[in-house]
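Of the protein chains in this complex, one is absent; all others appear in place.
Labels for the chains are A, B and C, by order of writing; each one numbers its residues from 1.
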Amino acid sequence: MNLTINGVETPIESGPLTSLLDVLREELGITSPKAGCEQGGCGACTVLVDGEPRRSCLTPAASVDGAAITTVEGLGTPENLSPVQQAFTHHYAAQCGFCTSGMMMASQAYIDGGGTDDREAIQHALGGHVCRCTGYVKIIDAVAAVVRGESFDPNVTAAGTAMTNLGGMA
Amino acid sequence: MAVKTGRGFAAIEYPTGMNQNGDPSQAWIKVKPDGRIDVFAGTSDIGNGSKTIQSQIVAETIGVPYEWITYDNSNTDSSPVCTGTFASRATFVAGKAVEKAAENVRQKILEIAGKELEIDPADLEIIDGEVIAKGAPQKKISVPDVAAAATWGYGELLTGTGAQLKPYATIVEPETGKVDLPPHSAISYASCAAEVDVDEETGVVTVKRLWQCYDVGKSINPTLVEGQIEGGAVQGLGLGILENCYPYYPSVEHRGGQFGAYLVPGMEDLPQIDTLIIENPSADGPFGAKGIGEMANNAQPPAIATAVFDAVGVWVTELPITPEKVLRALQKKAAGADAPKRDGKTVIFDAELSVNAVGTGIAFGTAA
Amino acid sequence: MKAVGARVPRYDGVAHATGRTEFVDDVRIPGTLWVKAFRSPVHSATMTNLDTSRAAAMKGVHVITWEDVPLLEYGHLSALGIPADEPLLAKDEVRYLGQPIAIVAAPSEEAAMAAVAAITADFQERPALFDVRKAFDADAPVIHQEGNWYTHFENEMDRRQIRKGNIDEAFDKADLIVQGVYRPAAIEHAPIETQVCQVVPEANGRLTIYSCTQALYFSMGVVAAHLQLPLNKLKVVGGTVGGGFGGKVDTATETMCALLAQKSGKPVKWRWTREEEFLCSSTRAPWHMEVADAVTKDGWILGRKMLTLHDSGAYSRFSPYGLTKHSFHHTGAYSIPNLEFNGYVVYTNRTPTTAMRGFGVTSVSFATETHMSRIALELGIDPFELRLKNANRIGDTSPNQIAYTDPSTVPTILAIADAVGHDLTSEYAGMTPAQRSGDLLPEHLVGQLGNPEAH
Partner (left out) sequence: MASEVLMPSSPSEAVSLFGDGAATTVIGGGTVVMPEITYGRLAPDRVLLLTNAGLDTVAVDGDTITIGATTRVDALAELGIDGLTACAGNVADGEIRSQATVGGNLCVGQGHEAPRGDLQGALLALDATVRSTGSDGERTESLETFLPHRHARLVLEVNFTRPAASAFAALEYPHTHEYTVLAVSGTRTADGTIRLAATGVAGPGARLRSAESAASDPEAAGAAAVNDVTFADDSLASAWYREQTLPVLVRRVLAQLEEST
């Protein structure tokens, strides 16, 4: 089998029923997709298969033979973050960071597919991805910011939401 | 479809740091020859952002840019004791330890700078990476130059340690719970209002909106404060209407082993969240901060339970408030069987849930 | 630039966003053995004839049981006087479904599963206890030798008590007594990263433990105690955790992996499946709380009686600590001068419960705040004003008779009233948390006042 992973054609030695997740993590050492449940229930393992978001834990390797796979490693680098990566950083859309890779890949697919900055549309598109830390607010903010083409330098400052600071009222 | 809307309100308090204290955190800091700062602490970052917060505290305390800080909590060989990341103590207790260590480093920097500038260290301050004479800002030396001087000139290591430990509050009267010291180091406060929709035909509760106000003491990083409050709100929503390991508690049947069967809140369950903060500083926390992480899921469940009552007139006091529980309560109400028992001046809600009704070995209060 | 108060870039933000944050599962060590557990298939039983020989005979498989643990029972909170009651691996009794009995390490995940499948034991099942309300019944199944509830509070008391003021007088004087029952559920921490650990035996005899613990030193102490090793033999590597919420204070995997690494001389790794995480990991406790408040027509809360049964599951773990914290906060954000609190840590044949966000207090906040709403309705008093009236203030005292120094109950309530557009009468709208006086210091609150400067 062969996969084109982040633009690089890569021969695969794993068995045909090995999950794409295990191919990436265990055979190839690409560790951004996470084994959060291996039941398809959390979305931490989502990668792009020919541009479409897929739960890699549910995907037998043989079923994607020859496909182009994109992982977070293919989005950008610390020195050259992609817009989604910039927005996730800027908005603190990652707390513990464990759901983040899957969340970003689904976000990338949503944006590539012409998604809007409508909150409900984003919620629906990412609805199967579980984040236990953030309460999702900042993830939605980050995706909406990318759709709107907002630019910022995540190395300088972080975003905030409409929190009202009443100061030391007591 | 008969969907009714209701609102409920709750006010809570929560202690910061371990109950009864006695939970140490320690830190040590060293300065590299170019003035960059290495912080070693044992606080696990579980997503709460303690790497960030503690780095901010160090930068602020010493007076150098945040970008100069490296933070290492990676192992027990290099990092000193931290009791752990729980009990809202990562900022409040462990942050205080790094603040103390940073203050000691600041003093060391001032000492060397004083020698270099021939000024009493007490007359120096550090602003944005430069040691400056108070009242004579032209007299200054950069922290990198101080660090270089310490390293190559004076043969000194610019370093400092800090430890935070409030003594254990012993219970001196087990019969009454009386303690000899305050068992809490600081108490945080919060209020929350919830607005829900309840479908009377199916019993499904939807949380539409949460208004929340938290006293955080001092918001060291507003974005992290928001993150704790938003994340806590959604966990509180889960507690209120969704999550249960044992859907038929006290039975243990049908425990869910997957995300499809154990109902963690999803993105589509997110209500509108309006957040207010108050900064009523604590005496013991770094820069007046209190813990915010733990309490963030405590106020929603009672606010939601009350909002459900407001919407459809039934109390569900076994969490989570599932559609089934709401429907059963509505049917009971329709049958006129929901009224609390009244016995003289006593009003008894939920009598059927009481130990009095179920067990025989222990009894509660006036219904005994 | 000021660092404190600023929205600085998250220290680990770029690492998270580039997928480069290294979690324990991302650590790659060649030759690592996979670990799996043989767990109790029943809720309550006497176990005999544990046989791991077939598994141990499999190629490259290593097995540990209770016999391999130098100190089988270690009290995680022995410093707080909470004694040990839970074996690291079950010896002859199993008290919950999924309790670990034998742990295997094998060259692959499949081989480890096969080894677990080759382990056998006999289980003489007993009736199990699941309802905390029945734990005290004479005919209840008995879970521990000492009984069905924890008996080691100070002076070996079998419950946590709070007593303050004169509770009988308060209930006599009350115009109305409002009683209710509150039962929040057991819930999962459900971090997206399941429990995971790798242990590497080093050439110098040390063990390097890659851990997802929320508490590096705590976990190191637990491993050192079970293995009877000095701390310099262990190095716990971690500090970067894929979500915890309290569940990763448990040291659920580290000790067993350390023993397997010692026994096999090879690196070992244990990553719990999501099913293990959901079905075998500790949970937030389900609580049973009964509250009776003595109130006056005009909305003062004179006294509170409370009974709490903390469903600890099969073992104590942190529950006595959690119940104590719970008892200290059972008045919520209010000053209630007369108190009678009785709380028990009750054992059931459930997965042991543990700390979770808001430990001990999440439950009591739900109970007492829902109760406050009911009181407001029964009395026909505005729920904000009822709360403001009783809100704790500077100089009021806690259930432990410690004076509050800086309570913010009043301003947080006022802020929400304003946010939702709830009109308050002027008497309440301008309220502050200042020390009680005048109308806000009725006779029943005089005796509870303390000195906020005392500590």
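Observations
Here, contacts are C-beta pairs under 8 Å (C-beta built on N, C-alpha and C of every residue); 3 or more make two chains touch, one makes a residue touch a chain.
Predicted model, so just to flag it, every value in this text is computed and none were measured.
Judged over the whole assembly, touch between the missing chain and the shown ones holds for A, B, C.
Among A:K34, A:R54 or A:K138, only A:R54 touches the chain left out of the display. Across B:A148, B:L165, B:L181 or B:V204, the single residue that touches the chain missing here is B:V204. If you put the hidden chain back, the residue from B:V264, B:V314 or B:I348 that touches it is B:V264. Remark: the residues of chain B touching the chain excluded from display are 1, 199, 201-204, 206, 241-242, 247-248, 253-266, 268-269, 323-324, 327.
Seen across the whole complex, the unshown chain contacts chain A at 15-19, 38-43, 46, 52-55, 57-60, 62-63, 106, 124-125, 127-130. Residues of chain C that touch the chain left out of the display are 110, 113, 273, 275.
Criterion: only the chains that are shown with their structure count from here on.
Taken as a graph of touching chains, this assembly is complete, with every chain in contact with every other. Note: centroid distance chain A to chain C, computed from Cα atoms, is 32 Å. With touch defined as above, residues shared between interfaces to two or more other chains in chain B number as follows: 45-47, 49, 213, 215, 219, 221-224, 232, 235, 258-259, 264, 274, 276, 278, 280.
Annotation for chain A: residues 37, 39, 41-42, 92, 94-98, 130-133, 158-160, 166, 169-170 touch two or more other chains.
Note for the complex: chain A touches chain B at residues 37, 39, 41-42, 92, 94-98, 122-124, 126-140, 158-170.
Residues of chain C touching chain A in their complex: 6-10, 12-23, 25-26, 28, 189-194, 241-245, 271, 273-275, 406-408, 410-411, 414-415, 432-433. Remark: chain B residues 45-49, 213, 215, 219, 221-227, 229-235, 258-260, 264, 266-268, 270, 273-281 touch chain A in the complex.
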